[in-house]
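Structure provided below as structure tokens; questions to follow.
Here the complex is missing a single protein chain, while all its other protein chains stay put.
Here is chain A:
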Amino acid sequence: MSDFEPVPPASVVLVSGASRGLGLAIVADLLERGVKVAAFARTVTPELEKLASKYPEEAHFGSVDVTDEKAAQAFVKEVEARLGVIDGLVNNAAIGQDSLHVHTSSDRIAQIIETNLTAPLVLTRFVLRRLIGKGLKGRVVNVTSICGQRGYQGLVAYSATKGGLDAATRSLARELGGRVLVNAVAPGFFASEMSAVLGANQLESIARRTPSGAMTTPEDVVPTVRMLLLEQTNINGQSIVIDGGGSI
């Protein structure tokens, strides 16, 4: 007879990079389901302020740059005092890239790595230390990208960080021995992001080449993040691609 005890659903979730897009959609979805949610971004947007007014007891938002280790750690302690120990973490904060590697400055490469890889690893470490130190279980969801698994021009450093986070997801899941479930969601390109750099014809062409016929939206990704945080699935150490089959 196994003494396996499942990891309970997350009750206090911290989402980084929640000012807009996927991060904001994850925050709104979890609050709707009665989960206590803390979130930070460089700027607390009107959308986040609206959610804070709607859920005054369950939401706690702050203005923090994810690369500011001290500020992020102070925010975690603030959340703990206000909502309870964080037992769910969504590493979503990231910066993008649209430049060929040979024409990307070394400073910009360092900035992408610091924001997209170092910062989430450091934040995860801090949250886990507080969780494990209290004898609790939890869940981590890393938002990576299809770029971590497939090659795309103009995204070399960005892809390296997302692939790195996918790799860390697997190793962390192994290291934490089932006490904390660690997974990643790897979305395809969001139409909203791509529209900034591609024309309408190119977007239509990408959608046509995608088996589902549509590019990914934040709303497509939210249910999987919710499942990984709240459902009993035994999924652990996985990077789940959500791209309409565009990469198959």
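Simple rule for what comes next: contacts are C-beta pairs under 8 Å (C-beta built on N, C-alpha and C of every residue); 3 or more make two chains touch, one makes a residue touch a chain; residues count from 1.
The criterion applied here is as follows: contacts and distances are computed from a predicted model.
Engineer: Per UniProt, what's the omitted chain called: "Acyl carrier protein", "Na+/H+ antiporter subunit D", "Branched-chain amino acid transport system permease protein" or "FtsW/RodA/SpoVE family cell cycle protein"?
Structural biologist: So the chain that does not appear here would be "Acyl carrier protein", according to UniProt.
Engineer: Per the definition of touch given earlier, which of A:Arg108, A:Arg130, A:Arg150 or A:Arg170 contacts the omitted chain?
Structural biologist: A:Arg108
Engineer: Would you indicate which residue among A:Glu49, A:Asp98 or A:Glu175 is in contact with the undisplayed chain?
Structural biologist: Missing-chain contact among the listed residues: A:Asp98.
Engineer: Using the touch rule from the top, list residues of chain A that touch the missing partner.
Structural biologist: Output for chain A: 98-100, 102-105, 108, 153-154, 197-198.
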